[in-house]
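So, subunit A:
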Amino acid sequence: MADTVPILRIEHMTKSYGEKVVLKDASLSINKGELKVLIGPSGGGKSTLLQCINFLIKPDRGRIWLDGTEIIRAKGKELYAYRQKVGMIFQDFNLFDHLTALHNVQIGLVRVKGMQAKAAKERAIHELDRVGLRNHMHQYPAELSGGQKQRVSIARALAMDPEIMLLDEPTSALDPELISEVLDAIRALRSSGMTMIMSTHQIGFAGEVADELIFLEKGLIVETGPPAKILYDAEYPRTREFCSKITELYANSSS
Partner candidate 1 sequence: MNELFFLQPDIISALTRGLWVSVQLIIPSSLFGVIIGVTVGALRVYGNTAIRAAGDAFVLVFRGFPLVVQLFIWYFGLPHIGIYLTPFAASVLGFSLCSGAYQSEYVRGAFLSVKTGQTMAARALGFSGIKTILFVTLPQAFRRALPGCGNEIIYLIKYSSLAYMITCIELTGEGKIIASDNFRFTETFMVIGAIYLLLTSVAAWVIRRLEGRLYIPGFEQYS
Partner candidate 2 sequence: MTESLIVLYGALPYLLRGSLVTIAVVAGAMMLGLVFGIHLAVGQVYGGRWLRRVIGLYVWFFRGVPLLVLLFLFYFGLCSLLQINLSAFTVSVIVLGLISSAYQSQIFRGAIMSLPQGQLKAARALGMSDRKAIALIILPQALRLSIPGWSNEYSIVLKDSAVAYALGVMEMMARAHFVASRTYEHLPLYFAAGFLFMILTYLGTKGLRILEEKVRIPGYSA
């Protein structure tokens, strides 16, 4: 396990808004095929951390390596090339509202990767097929359910052939009955060997699929470890408190 270079490594990532520090010296690394899950209270900095990783938010400090190569000049072509390799799934989907499902998946291939329209279309259809939405490809986002939208957004990210995916609370904006279809898509991704960092409040799902849980509070990575340890045998009282509260909630809601 330790013989390989981690696919992604970040060190000392820091971000503040004015006086307020929202991310403090966060470091983590992830190997190919792993799934790491960020947990923690609302406002803890999960979204900030994920968006700092692909520079949607510009960190104040911190270094990033992808495949052992440091991203030094996060600007222009280098940045765009890097972002293509880092897929992102948003809590509120952010499908392009003026494009059909098919075109949502296709546009990055044509306009960013420079693929021919025909080849891009085939690829897009293939990706939509993988998330079970081939029959909905001509529908516009406003005509899709939340779960379908999120699956389109997964297809859109996958079409770019990312080396790693960032998922920011992919199920939080969904009605309860639609959550499972998205979780299934993520499970399928996991078994296909995709490397992922995900933030979620779905603690049960996190425990089931994650290689490692990362507990983030007030911008600080408090504790990191395998699910069993973090959920039931955490070192720090804050982690224990959070996990017991949230597992209780989860147990109640799923019963």
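Quick notes
What we mean here is this: contacts are C-beta pairs under 8 Å (C-beta built on N, C-alpha and C of every residue); 3 or more make two chains touch, one makes a residue touch a chain; residues count from 1.
Behind the choice of candidates: all candidates are chains of the complex that A comes from, given by their letters.
Note that the structure is a prediction, hence the values are computed from the model and not measured.
Candidates 1 or 2 all come from the same complex, and the one touching subunit A there is 2.
Put simply, subunit A touches candidate 2 in their complex at residues 51, 54, 56, 76, 80-84, 86-88, 90, 92-98, 107-108, 111-112, 139-143, 153, 156-157, 160.
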